[in-house]
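Omission of a single protein chain aside, the complex is shown with its protein chains in their original locations.
In order of appearance the chains are A, B, C, D, E, F and G, and numbering begins at 1 in each one.
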Amino acid sequence: MRIRNLFAVVMMAGIYSLLSAGLFTIMDAVDVAFTEAAVGAGISTVLFLGALALVGHHERKPGHTPLLPLIVVLVTGGALVYGTMDMPPYGDPGNPVHHHVADHYLEESPHEIGIPNIVTAVLASYRGYDTMGETTVVFTAAVAVMLLLARRPRRPEEEEDEA
Amino acid sequence: MSEHYVILLVLVPLLASPLCIFSRNARAAWGFAVLACLTSLYLVFQVWAEVMATGPITYHIGDWAPPVGIEYRVDAVNAWVLLIVAVIGSVVAPYARVSVEREVEAGRIPLFYAAFLLCFTGLLGITVTGDVFNVFVFLEVSSLSAYGLIALGQDRRALTSAFRYLIMGSVGATFIVIGIGLMYVMTGSLNMADLAQLLPQVWDTRTIKVAYGFLAVGVFLKLALFPLHLWLPNAYTFAPSAVTAFIAATATKVAVYMLLRFFFTVFGAPFSFDVMRLDMVLLPLALVAIVTMSLVAIFQVNVKRLLAYSSVAQIGYMILGISFASVTGLTAALLHLFNHALMKGALFMCMGCVMYRIGSVHIDAMAGLGKRMPLTMAAFVVAGLSLVGVPLTVGFISKWYLILGALERGWWPVAILVLITSLMALVYVWRVVEVAYFQEFPHDEDTQEAPWALLIPMWALVLANVWFGIDARTTVASAEQAAQTLMGGAP
Amino acid sequence: MTALLDGVSWLFILGGAFFTLTGALGILRLPDVFTRMHAAGMTDTVGAGLLLVGLCFQAGDVFIVFRLLLIVALLWFTSPIATHALAKAALHGEMDPDLAGLSDPSRGGEPSTS
Amino acid sequence: MREQVIVRVGAKVLVPFIILFGLYVHFHGDYSPGGGFQAGVILAAAFVLYGLVYGLDAVQRVLPPAFVQACAALGVMVFAGVGVLTMFLGGNFLGYGVLAHDPEHGQHYGIIGVEAGVVITVFGVMVSIFYLFAGRGRRSG
Amino acid sequence: MGRTIGLWILLFALWLALSGHYTPLFLAFGVGTCSVAVYVAVRMEILDRESAPFHLSWGVVTYLPWLAWEVLKSNVQVARIILSPSLPINPSMVHFKGSQKTDLGRFIYANSITLTPGTITTGIDDDDFEVHALISDAVDGSEENEMNRKVTALEGAGAGH
Amino acid sequence: MTLLSHYNYWVVILLMMVGFYTMISRGNLIKKMVGLNVFQTSVFMLYISMGKIRGGTAPILMDAHGESSETAHVLYSNPLPHVLILTAIVVGIATTAVGLALIVRIKETYGSIEEDEINQIEAEGAA
Amino acid sequence: MFAVAAGALLLAMGMAMIRALRGPTVYDRVLALNNLGTKTVLLIAVAGFLTHRPDFTDLALIYALINFIGTIAVLKYFEYGDLGAESPRTVATEDM
Partner (left out) sequence: MTPPALVLASLLIPALGTVFVLLLRKNPNAREAASLVTAGVLFGTVLRVYRAVMAGDRPAIVLAEPIPGIPIELEAEPLGVLFALIASFLWIVTTLYAIGYMRGHHEENQTRFYTFFAFAIASVMGVAFAGNLFTLFIFYEVLSLSTFPLVTHAGTEAAKRAGRIYLGVLFSTSIVFQLLAIIWTYAIAGTLDFTSGGILSGRAAAGVVPILLGLFVFGVGKAAVMPFHRWLPAAMVAPTPVSALLHAVAVVKAGVFSILKITVYIFGIDFLTQVGASVWLMWVAAATIILGSLVAFTKDNLKARLAYSTVSQLSYIVLGAMLANASGIIGGGMHIAMHAFGKITLFFCAGAIMVVAHKTEISQLKGLGRTMPVTFFAFFIGTLSIVGLPPAGGSWSKWFLGMGALEAGQVGLVAVLMLSSLLSLAYLMEIPLKGFFYAPDEAPHHEGVHEAPTPSLIAIVATAVACLILFVFPEPFYELMTLVVTP
């Protein structure tokens, strides 16, 4: 990310999001791909542009490269790689991750809920509470952004004391 | 209906928050907030009483049995933390009305209460759930609203500090997500109780150890454990007074709860202390945090920032208690959760009162307030002494157990260090007291005591500081039971 | 019948793939943003069209065929609008189209460099 | 962009279709990928497009900021309201089984209900945020 | 009013084609969806001859195949340019007048120009079209005029309704 | 043998670290947010790759009407990570929105979105 | 056959990616982005057939729509410097 033009940076992030959406499709996560597409290419880009429109898109000076973040990142990455060593192999149907709870969803949801899209079934029913939390998060974001960006109610006598 | 109390205590503030948006009226929004907080408090209290009497409560959301569905599970530990959050919320909400009218623009007040309630909801939600991913979701609810609330501060630095909090908080949350993912990939479950049963089979894998590490770092970021505390001082300093009082008294407490829950319930104390040697990490960090942050606090000139640094040090005490890995140590940590919430809440509310009348919390602004605002400064003295750990205040009770825990482990240098740092607390509290009582009031004559709407909630907390310092049987029993629950493995 | 369908769809899909690749090559090779738009247009129009129509023959379900055609229609509708808007924006952004042919590839990059 | 013929006409034609697609994605979330969140984003995108092309004032005339904010709040209440309803009907929170005699139908109704909540909130939130960002810059001119 | 109903019917047809579920519930959803979409369109005041050009229906049916063929032809041409090692391009900007009377007509014409690779409409000012061409002789050839004529005819045919 | 079966995780981790590095090392606030986005998206990929089953297919039942008796023959990928990541994506965009709003306000107040410039302005203000 | 198409698409996406990375102007990047979007749409459609689940083409459809809106937003930003404006700003390019 050495590109000085922030707009280009944002574009690159958009492309990254786009590619990851493609990857999600390939990894069978169509719903996720859908969402990532809508968010990454759509809303996220619009939001970043909206922000760039307000802050300008030129980085003023070249970023220096401090050492500490590099170390932090290397350590974090190293730890993760170390951790993956003992992870079950990619895509193996025998992995524990596919059996404990996932089995239940795949086998029982046709009887218990009866809709073909199991992701929706899990999302809205089995883990519906998470989804409520998700809705609340979105709502929270709106409240927070409103708190930050809402214009003041038009009261001329108060116009001065904002700074 | 009483079996639904555990979910209702989260739902009530959650549903009140949209109402604040709908009402578009500052007073009405405040009314909703107070009502919701009090209702929540009532429900929490009922739940707490039931847990103390009959043991853990579980609630299957959506009628799906765990681990298929999400489960609410309240045992002595989260009942205790719920009580802390609900009490503080119920005190800060009434307090907020006058304070916020002064510090926040009129048009944003309904939004303020909406965000406040969401933060409250998020904290309760983190605490009450028995599902690790659900923790993350509610963590974000509370964090996002906290960012917004902190940014409302009048000083422009509120914005940068909120942003820094956002960055560090998001890193923390993402680390937690990574940790959860690694746990999930090894076990296939997200339910805490279920994970506690499944994890011992995979203890020796590197993946689980790394998951542990990521969860640890993520939670440390959230609870501002030294040296990951950098977001905290500014955030507390520049946020509106009511927000500081609320967040300082609850947010880090809930983060400590997360730490306890993950490391004691999910992974289990044997894994944390025998395999991962968590105590060897926590102990030095806690000690360094306590000493350095107390020292830094002594040299602050902004009283809110002083208190913020003191908070980081106090978090060190909690972590210290946890690092003892004993029932006494955990009791100390859990007691200090509650007690620190009471005292920091009260102290930051005092600063709110001063802000309300004087418009500044610089230490010079306190000059002569002992006479001008006697009730406010008296509250500061009492709560400050509680912070120091003077007997008959709650601070003493937690120090007592902390030292007892240290001596039980035979770590007497730690005990001495704790006592010495209490004196440092005395120094920074006393600096303020001296200015307030021994300097002349420099302003014009008509400055008077803060309004009752601020004083009453503040004094409620101050009196609680004293009350639970004189009769700590309930709190100690509750904390002790929680500590035993944690040490006993699965809840 | 199936063999015929397969053959036709092969033809279409390969054609689509060819035009898509050529378009991508054009995006790489052509000297400035305006000329590259022409190449990009190839992907959007014929590349996508042929490919999707080719897929239609394999779908075996009228709903899917309809959807694929809908995608084609949408692409044909939006692509020129987007291209036009891009061109207009580029002109507005004081980019001069490289009208002399293969003069200087680096010239287009003045307003914002990487 | 209003004076740009091509974009203007294009947007005009597209907007109703985007709304249709959005709601289609919403209602068919049970059968194919998609659901409340995606639908909310797409619906919001329709208005964002309109706003981009016709200006913020125009889109705010169609969809007043107060209305979208109310949507954002309403959706949460709808979602939680479904849960509360199931509680009143004797189930646990979000236990849709009690919504109909046949638990499976109950699940259907419940899912439709909560998805409606999601779509309303997401739509409201996304449009509000767009308004706020787009509206912020215009004070300075 | 007719336009409103027309749009509604069009949308509903699209719904039916997309849905694949014909239970009463889903049909009801469809009705609701289309109504909402149309209502929004009305509120946005975008429901007019431009956005619901039903009057052009017949003309479009005949115009599109021709356009598709044109597009294919020019695609081959551009592909040849790109693939040839010497990259024989000769970019140019061309201005000319279109004979369309309405914005809709200009819209169709401009998009048709853009759709055919080798030419891109970069601006319209009333009837003045500004076009960027990959090869300068691609514009003033007869097909542009033919396209112009066909679009004008299409527009004119619709005007009769 | 683990080398080949884990390469995808490592690619994801590499991307994750690129995002993380951008986030914590860059002084520009917008870049920080972009870094956060990349970081989070990579975490999503990690999750999704956990849920993938080789030879599996998307967890939407083949028989579109639910009364399926042949589900046992088809291998579906694990739907749970998908659900979790859907939630996480939403959380991510929410965080981005709030972060950008903060950046906008910071720009309005300080006239800069460079961390060191802001620090400098603050230092001057304090002096 | 689908694999061939998918391979070609991936190759083409790689080329577009290079263009997006190299720029040199933002318009090149936008162009590349838009083009990548189209190719992703195609890829998703092909991938559906590749995995014998062609009923996910909805995804491609919506993707195309979102891609279009995203591009329009980008261009609006470039021409007006503001997403909510109705008329071009006068100092359009000064800080680009």
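In the analysis below, a residue touches a chain if its C-beta (ideal position, glycine included) is under 8 Å from a C-beta of that chain, and two chains touch if they have at least 3 such contacts.
Everything numeric in this text was worked out from a predicted model, so none of it was measured.
**Student:** Considering the complete complex, identify which of B:Pro94, B:Pro240 or B:Gly469 is in touch with the unshown chain.
**Tutor:** Considering all chains, including the one not shown, the answer is B:Gly469.
**Student:** Sort through B:Leu419, B:Leu463 or B:Met487 and give me the one touching the missing partner chain.
**Tutor:** B:Leu419
**Student:** Could you tell me which of B:Tyr42, B:Trp203 or B:Trp430 touches the chain that is not displayed?
**Tutor:** Touching the chain that is not displayed is residue B:Trp430.
**Student:** Touching the hidden chain in the complete assembly: which of B:Asp63, B:Asp155 or B:Glu408 does that?
**Tutor:** In the full complex, the listed residue that touches the missing chain is B:Glu408.
**Student:** Write the list of subunit B residues that the hidden chain touches.
**Tutor:** With respect to the unshown chain, the touching residues of subunit B are 385, 388-392, 396-397, 399-401, 403-404, 407-408, 412, 415-416, 419-420, 422-423, 426, 430, 434, 438, 469-473, 476-477.
The working rule: only the chains that are shown with their structure count from here on.
**Student:** For subunit D and subunit E, which third chains touch each of them?
**Tutor:** Chains in contact with subunit D as well as subunit E: C.
**Student:** Which chain has its C-alpha centre farthest away from the C-alpha centre of subunit E?
**Tutor:** B
**Student:** For subunit C and subunit F, let me know how many angstrom lie between their CA-based centres, rounded off.
**Tutor:** It comes to 30 Å between the two C-alpha centres.
**Student:** Can you work out the whole-Å distance between the CA centroids of subunit B and subunit G?
**Tutor:** 46
**Student:** Which positions in subunit D are in touch with at least two other chains?
**Tutor:** 6-7, 10-11, 13-14, 24, 28, 31-34, 37-38, 42, 45, 48, 54, 58, 69, 72-73, 76, 80, 83, 93-94, 96, 122, 129-130, 132-137
**Student:** Give the residues of subunit A touching no fewer than two other chains, as numbers and ranges.
**Tutor:** If we look for residues of subunit A contacting two or more partner chains, we find 5, 7-8, 12, 28, 30-31, 33-35, 38-39, 42-43, 46-47, 50-54, 56-57, 80, 84-85, 87, 97-98, 101-102, 105, 114-117, 119, 121, 123, 125, 127-131, 133-134, 136-142, 144-146, 148-150.
**Student:** If we count contacts the way the header does, which residues on subunit F are in touch with subunit D in the complex?
**Tutor:** Its residues touching subunit D are 58, 60, 64, 86, 90, 97, 100-101, 104.
**Student:** In the complex formed with subunit B, which residues of subunit A make contact?
**Tutor:** Per the stated touch rule, the residues are 79-80, 82-88, 95-102, 104-105, 125-130, 133-134, 136-137, 139-141, 143-148, 150, 152-153, 155, 158.
**Student:** Using the touch definition from the top, list the residues of subunit A that touch subunit G in their complex.
**Tutor:** Against subunit G, subunit A makes touches at 5, 7-8, 11-12, 14-15, 18-19, 21-22, 25-26, 28, 30, 33-34, 37-38, 41-42, 45-46, 49-50, 52-53, 56-58.
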